[in-house]
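Quick notes on the structure that follows.
Only a single protein chain was left out; the remaining protein chains are all shown in position.
Letters A and B mark the chains as written, and numbering starts fresh at 1 in each.
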Amino acid sequence: MIEMLHPAARTYAGIPGYVFGWLAFSVAVLFFAHVMRKRYILLKAGRADPRLEKIWERLKGFFVFGILQRRQPRYLWAGIIHIVIFWGFVVLGLRSIDLLTQALGMPVLGLLMDRSAEAFYGLMRDIAEICVLVACLWAMGRRFIARPKRYEGSSHTEAYIVLGLISFLMITDIGYDAIGLVIEGGNGDNFAPASGFASLFFQETGPSFLRSGHALAFWLHILAFLFFLCFLPMGKHFHIITALPNVFLRRLAKGSVKPVRWDVQGLEEIEKIGVSRIEDFTWKQLLDLFTCTECGRCTDRCPAFSAGRPLSPKSLTMKLRDHAYGMFPLFGRSPAAGDKEDADEEERREIFGNILTEEEIWSCTTCGACEEECPVFIEYIDKIIDMRRNLIETSNAPRAFNQVFMHLEKTGNPFGKPPSKRSAWASELEGMSVRVLKEGDETDILYYVDSYPSYDPRAQSVAAAVVRTLNLAGVEFGILGPKEKDSGHQVRRMGEEGLFQLLMEENMETLKGIKFKKIVTTDPHAYNTLRNDYSIKFQVLHYSMLMNSLMEQGLLKPKRDVEPGIYTYHDPCYLGRHNGIYDEPRRLLKSLPGLKLVEMERSRDRSFCCGGGDIILWHEISSEKERPAGIRINMARKAGAGVIVTSCPFCLMHFEDAIKTAGLEWELKVVDLAELVVSTL
Amino acid sequence: MTGDILVFVEQRAGSVREVSYQLLSKANQICAELSVRLTAVFIGPKASFLSSDFYKKADRVLVLEDERFGDFNCEIARDVMVGIIKEQRPAMVLVGHTPWGMDLAPAIAAKTGLPLSTDCVDIKIEAGKVKAVRQLYGGKLFARVVFKDESKGCIFTVRPGSFSVEGYPDRMGEIVPIEAPKDLPEPSSRFVEYVDTGAGEVDITQAELLVSIGRGVGEKERIEEIQELARILGGVVSCSRPVVDKGWLPKYHQVGTSGKSVKPKVYLALGISGAFQHVAGIAGAGTVIAVNKDKKAPIFRVADYGVADDLFAFSDAIKKALKK
Partner (left out) sequence: MDIVVCVKRVPFTQEVDLEIDRSKRFVATESLAHVINDWDSYAVEEAILLKEKLGGEVTAVTVGSEDDEEVLRRALAMGADRAVRIESGGMPMDGTVVAGILASVIRNIPCDLVLTGVQADDDNQAVVGVTLAELLGLSHAAVVRGIEVSGADIVARIELEGGVDEIRRLRLPALLTIQTGINEPRYVSVMGIRKASKKELKVIDVKELGLSQNDLVPPTEIEEIYLPADTGGAEMLKGDPSVVAEAVIDIMRRKGVAL
């Protein structure tokens, strides 16, 4: 046992260690508090966003996604590394507080733990330190050698600094303990594997060196820790503080789009619609920006990015974050405070033209792959739609939209075709009659056809198949006919909120006049909008769900086998990811005789968007290298499939186009689920 | 009905416009029917006047030759015509429905108080009453128009191409020089110059095969697929007006009255509805093959062959067929 004073109790040049401890602590706390205050001011500048409803669900999510880190292993090794570091930190939190209080000359924790608890904790601590150290080294090596593609554009410097810092913290702590063990005389009491092992290196070291080494390790650790604390809110590691709150405050309402303003009722009352400056976002959207870890999982899954469009969700978030920090700097006055006189400064506050391009914003298909991956639950879609809203209001949307919006407003469909012809497809069906419901009518199922299946020849066959199936199952149903207007799904996500509300109100008015039990839609977009966007909560089913239930009830009796081939099911974004319907279509498929089903590598919540059922129909992104649908059909081929089954008319159209463009008509076919079911009846 | 049939003759840069011959031809028919005099009005240099023989197509040609007004000046033309109308009280005044005619005729009507029917495709006299036939809703409907009071005369602008130029024996051809109205105020508008927008990288009037696109192509970015089709077929890309209006192609590709008249051996009209201003530009085409999703599109009335299909599906099918 060597005589020794605790490093905080020793004096250095006559000054007791804890004085330096307090000094360093105060500086760090002041700086940290200053930065946090600036970040808080940034958040306060954002708009209102109520996030405290359904506390119980939030707590559950907090536990599952925040504590158990359930999304992390979706990228397996990176996930494991992160979970190790995360849990390591949880365990080591106590240790850090302990050391800090020691540095301040107030070692309270020692008083709270008895010897056995201390020994147990020491073991946990050491194991954690080894694991964290190994994880950090692995992470650094992986980043440096394997260079995962999704890290491109992320800050490597910051990553290495932090990983290095954490490793340094581990090493200095182990060193401190190791030397401490030697100083104490190293009895075999403590089962501290790390420090025990490291202490072997110091067995021959002389006392004065041991004392110095002890103090050095201690203070280096304290300084590194305090530095780390101050470094956190400066970059992507702010997520260490904000991630858990962000997960708790996450959006619960899947599938819908946020209202233009949470705190203002009535679209007409809102002076500025949409976002063009950083402070137009809500505080939660700004919190998202703090929380981005630059992991790149979002971009890795983004179909727009894969197609070569200028959109990268990660890059979008990083750019907005940097812009936000620039507008609310740590030192100096904020360019975003109030209206300025300098026209140039005002100009620089605008997002478009400075930070983001409009094509980036129009590139998004709102498929939700990014939000499904993000381990810290950043919301991308609402931000993009908010920005689109402002572009539309300021007449900065692609001109191709003008006609489409005008047609939707005036004729209730994007083609500009007369409403009187909306149910013409139904009257042309052979051997079947379709009831067109009038006000006051009653029915079991209201079949909401929507615009494309009503007017587009290819999509009309899907509607015909649905009708045929319903007839064969003896279901009582009717359609709205000319009074049906477009569900407004595309319009809302393109950013024309006023037009969406117009369509929604007109549709709800029509629907209110009819008695029905459930609505069935042809297309997942209508399903999503009627279910999640409309202010009246209807009971809505997608046709695949209804058909599956009819099949399970025995009301549909397949007589024929399907055409021979290997089938695969493509999960449409608005049925799958946004609404969680993965199993029913598959059960339906499996009930068809002779059907061999394989799964694509990216299926279910990892399904790859076909390109979408809105913007891409009218506006091409010029930098696109390959169509998303083209990429997807190759995934089907890779899975060994010869037939792609879809349950969305837009997916159907995009895949048919892609197959034709690629000249793969002899190898691949695409068929709609309804048409497939009918072929067996 | 007494009173002359008065025809305003349009000349541009010294040559008489085709529509004026068409008007004279129709006027001749009316004059023969009503036994009235055919008077033409010409403003421009005598040299150009004499270089064509149109004056023989009228009984009288009132000629205003004034170096101030060699090019069309609406105010001068209006004042001249108004003067003649007030003095001579013609039964009908015929003007071409051209950009100049659209500027001139309503001005004459406003100043004289005579009733005006524009863009007529036919003029009839039934039971002593003058009736005009014109189109509504871009050609979807026809309307027969009558005047409340035609006793003091009436004015028509006639759509070019409505009447054909038919040979008929020369009329008197008396040339009557007239003078510019005295105390003529300085006209508030002045001709500056002509600009030929037709010059471009491609001369669609020389092509034997034109692959022409209309609004149906949907978006600028898809034009490339049709340009490729044209390349494969050995043709040239042209278009209808909406494509130029939207800035998808430069104006020298435009076929129609405000664009170019073309006479290819084959004219492939893809996604073109067939508005008459466009159709007027292909009057001289050999064979017209039209492709349009809408089976009721007016283009199918004038085409030789029709395909009711999406133009891109058609284009892809052609490309595939040729690959074999």
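Things to note:
In this section, a residue touches a chain if its C-beta (ideal position, glycine included) is under 8 Å from a C-beta of that chain, and two chains touch if they have at least 3 such contacts.
Remember, it's a predicted structure, so these values are computed and weren't measured experimentally.
The residue from B:S117, B:S162 or B:S212 that touches the chain not shown here is B:S117. Annotation: of A:F405, A:F477 or A:Y569, A:F405 touches the absent chain (contact as defined above). Among B:S20, B:T39, B:T98 or B:S162, only B:T98 touches the chain left out of the display. Although one chain is not displayed, its contacts with chain B can still be listed: residues 12, 72, 74-75, 97-100, 102-103, 105-107, 109-111, 115-119, 131, 134-149, 160, 188-198, 208-209, 233-235, 241, 244-247, 251-252, 254, 257-261, 264-266, 268, 286-290, 294-296, 299-309, 313-314, 316-318, 320-322. In the full complex, the hidden chain is touched by chain A at residues 267-268, 273, 392-393, 395, 397, 399, 401-402, 405-406, 409-411, 416-418, 420-421, 496-499, 501-502.
By our rule, only the chains that are shown with their structure count from here on.
Inter-chain centre distance (chain A to chain B, centres taken as mean C-alpha positions): 60 Å. In the complex of the two chains, the chain A residues touching chain B come out as 399-400, 618-620, 622, 660.
Only residues 218-219, 221-222, 246, 316 of chain B touch chain A when the two sit together in their complex.
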